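Removed: one protein chain of the complex. Kept in place: all other protein chains.
Order as written gives the chain letters A and B; numbering starts at 1 within each chain.
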Amino acid sequence: MLFESLVAGFQLFLTPMAIGLTFVGILIGLLVGAMPGLGPLMGIILLLPVAIGLPPLAAMGFLIAIFVGGSCGGSISAILLRIPGTPLAAATLFDGYPMAQKGRAADAIGIAISASAIGGLIGGVVLIVASPLLAKFASGFAPPEYAMLAITGLFAIAIISGGSLVKGLISGCFGLLLATIGTDEFSTGYRFTFDSHHMLNGFHIVAVVVGLFAISEMVHQIAGNGLLKKPDINVERPGFGSLFKTLRHWVNLLRSSGIGVFFGALPGAGGVISSFTSYAIAKAAAKPEERYGEGAEGGIVATESANNATVGGTLVPSLALGIPGDASSAMLLGALLILGFVPGPILFEQQPEFVGGIFLVYMASNIFLLIAGILATPFFVYVLRIPKFYLIPVILILCSIGTFALQASVFDLMVMFGFGLVGILFRAANFPLAPIVIGIILGPILESNLRRALLISREGYWIFVDRPVSATLVAVNVLLVIGALVYAYRKRHKLFSRAEEA
Amino acid sequence: MTLKKLVKSIAATAAIVAATTSTSLAEFPERTIELIHPWGPGNAMSVSQLIAKAMGEELGVDMPVISTPGAAGTKGQKTAMSRPADGYTVFDGYVAPLVLQPILGNADWTYSDYKPLHAAVSNAFAIGGRVDETRWSNFEEMMEYGREHPGELRYSSGSRNNLPHMVIAKVLQSYGVVAQNVPYTQDGNAVKDLKSGVLDFSFINVGNYIQDKSAFNIMLVLSELPGAKASYDGAPSIADLDIDLGLSGLAPMGWTWWIIHKDTPDEVTDKLRTAMAAAMKREDVRAAIEKVGFVPLDWDHTEYDAVVGPVLDQLSAMGNALKWEEEELKKLN
Partner (left out) sequence: MTSKTLTLLVAAFFAIIVVIVFQQIHTSMHEQGIASGGPYDNAAAYPRAIAIIISGLVLLQVLMELVSGSRERIPLSPASLKRAVGLLVVFAIYLGCLGWLGYHLTTSPMVFAVMYICGARQIGKMLVAALAMSFGFAFVFERFLNVVLPGGVFNLNIPW
């Protein structure tokens, strides 16, 4: 069954458009990853309007490649500029920048890219093996299970993702509330539409996230300094030899990729946690003469293989259950829904060829990452030299046309702007934005399955504990709440502080 | 650069732009025509894309399909009709927004407020159950079970108050059976929950059936047309029932008729009509539509009133079936 879906997926994948766009996606991903302040989530958000006009697999290849490339691109700026392009690459800084100072910048980038690609491929093997199994197990899930699963996903994200638990929960609930705007499919009544036909289906998720993330980021950037400055960096040309240098650290590679996949599959955890964890473990396991923190190759191998393996891990619950692991995969799920594919066991049953195609574009994007990353690094270095005052208007045009293109609606542009203001407020007050996206994606799953379960039930809320899987999930949710309370009690001084990331 | 130079270069650019752009006076169509589709992506949208592609080829421009779901299709219709009446926006006039929602009081238009282009496609629904069901083996037995256990049966018509819901409610009302409809956003999930035993029966479209024929016991095809019966491999249809539901022709089925704003200029309307008629006659288009389980329709704009009128009458006559179901359910709770 797995083999067949991969073979069938090949036919979908082997089109010039799908292959070409996967490759372009990698280039864009590396670009947004390398540019400080953007990152894979922003790349997916900005290019989503483009993607949803394309054939489905080409579109997913494009977006997944941006995710993969973006998870690696941050290392380029971390190594060359000492600014991690994304938080994912923050741990890469520890050894990447010292290596560059010692004149080994090209090696450092080459190792970062090779480790990312190999980590991503290992994550892909897990994805290909584990997600069909999880989907098969979940094929008996009915509304009560999905309702409980959505709650688990939300709790996990608010609890594990770091930062303030209360703020994370508030953001998540805000997302849930946004998801209720529009026509209620059960009563067929209108909620919060203010008699406007624009609101009958709620706000378009892309307009909301473009505003929340991209517009607020541009305002944040323009408030910063050095808008006209051209960063002074040398062009570096890594070679394919770095692949062998990376493979010499195979134990580290396997271990760190494993950590990455694990944290990826866990809703809420993600690339940042996994790269820091695997760095810490690699450092502890290393011999003193490797000198971690002073330019050790192993440090880069650990962080970069972990954060790219996370991508494969995140896609497991996203595809098999329709429950996203982080904000980027939530946007991928949003794209899948817009393209007409419902992630979950049904997708595996009814469109195995499409699932196979997704596996293939994921694997291909990691291979392309290796090739494009090594060959095109001089180009990214050139792009990093472009001053910000060019970048900001480019992104503003992209936001505007992209949002307008969704449904040729000026109203969507107003929505985008409004959420831009909300994003600025949340950022300033240090409320996390990612849980809002998760809330928007999980909201309809939670509400409709909750109500559906109650309609199906002939004995009210007992349906949630009558069914074994649902009862287990109820227990998990209760444990998560207790765990969070205990954690909150122990770390009460830290809980309400402004610190967001570990 | 001096200010004078700046003004000059802006003027020069403006001139170039003015020269390369053209106004609406030019020959129609000079740019992309959009088809507003009232549902999310799925079989119905793929079919509309097939026709739009062919029609675009006839017109020599691209014809993208814009999915604008919401409020049982009325959002799309409102969106399309709020655009300028210049022929660059066509609406995929499905029966739910075009005829049914006005009957239910959720929209303030009638089908005759628009200019029709051509009929597009229809598709028939059926009521299906599980193959391993032990409580009944056919529709009549299930109705008997339902009468003995009021409010016990759980079914899904996809979304609430859509066409299948109306027809199923009418059938249930005729048999005096009260059952609970469970709305689903994605047809696939309703079918999955039917298979896993959470639902007792469900509406099945031809697409679902073709995908996994052995999984369903098709108990009743909701159309008296022989073609519909044939697409479900000869399962019993409403024509075989002892009772008369008062539904014939397109009335119990899903169908779409592409329409445009009433104020669209006549020569533009004619061009669109000719192009769509030509597209609907193409063999490749018809074959592709039939492969999905939909039926291409041959009526042109002259037959719009004659075909849609009776549907409106029949659906109006059964308008109380949904109300009846709601009230009976409330009594039981």
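To be clear about the criterion, a contact is a pair of C-beta atoms (placed from the backbone, for glycine too) under 8 Å apart; a residue touches a chain by one contact, two chains touch by 3 or more.
What you see is a predicted model, and the numbers here were worked out from it, not measured in a lab.
One chain is left out of this view; which of A:Tyr190, A:Phe341 or A:Phe380 touches it in the full complex?
The missing chain is touched by A:Tyr190.
Write down which of A:Phe262, A:Phe379, A:Phe417 or A:Tyr487 is the residue touching the left-out chain.
Answer from the full complex: A:Phe417 touches the omitted chain.
Write down which of A:Val7, A:Val251, A:Leu375 or A:Leu425 is the residue touching the left-out chain.
That would be A:Leu425, which touches the missing chain.
Using the touch rule from the top, list residues of subunit B that touch the missing partner.
That gives, for subunit B, the contact residues 1, 6, 9, 13, 17, 20-24, 30-32, 34, 62, 64, 88, 180-181, 326, 329-330, 333.
Determine and list the subunit A residues touching the chain excluded from the picture.
Residues 50, 53, 164, 166-167, 169-170, 173-174, 176-177, 180, 184, 186-187, 189-194, 215, 218-219, 222-225, 227-228, 388-390, 392-394, 396-398, 400-401, 404-405, 408, 410, 413-414, 416-417, 420-422, 424-426, 428-431, 447, 450-452, 454-455, 493, 495-498 of subunit A touch the chain absent from view.
Keep this in mind: only the chains that are shown with their structure count from here on.
Could you please specify the touching residues of subunit A with respect to subunit B in the complex?
The contact residues of subunit A facing subunit B are 53, 139-140, 142-143, 182-183, 185-188, 190, 197, 200-201, 337-342, 345-346, 350, 407-409, 444, 448, 452, 455-456, 458.
Spell out the part of subunit B that touches subunit A in their complex, as residue ranges.
Going by the criterion above, the answer is residues 34, 40-42, 45, 64, 66-72, 74-75, 78-79, 82, 106, 152, 154, 159-161, 180, 182-186, 188-189, 192-193, 196, 198-199, 211.
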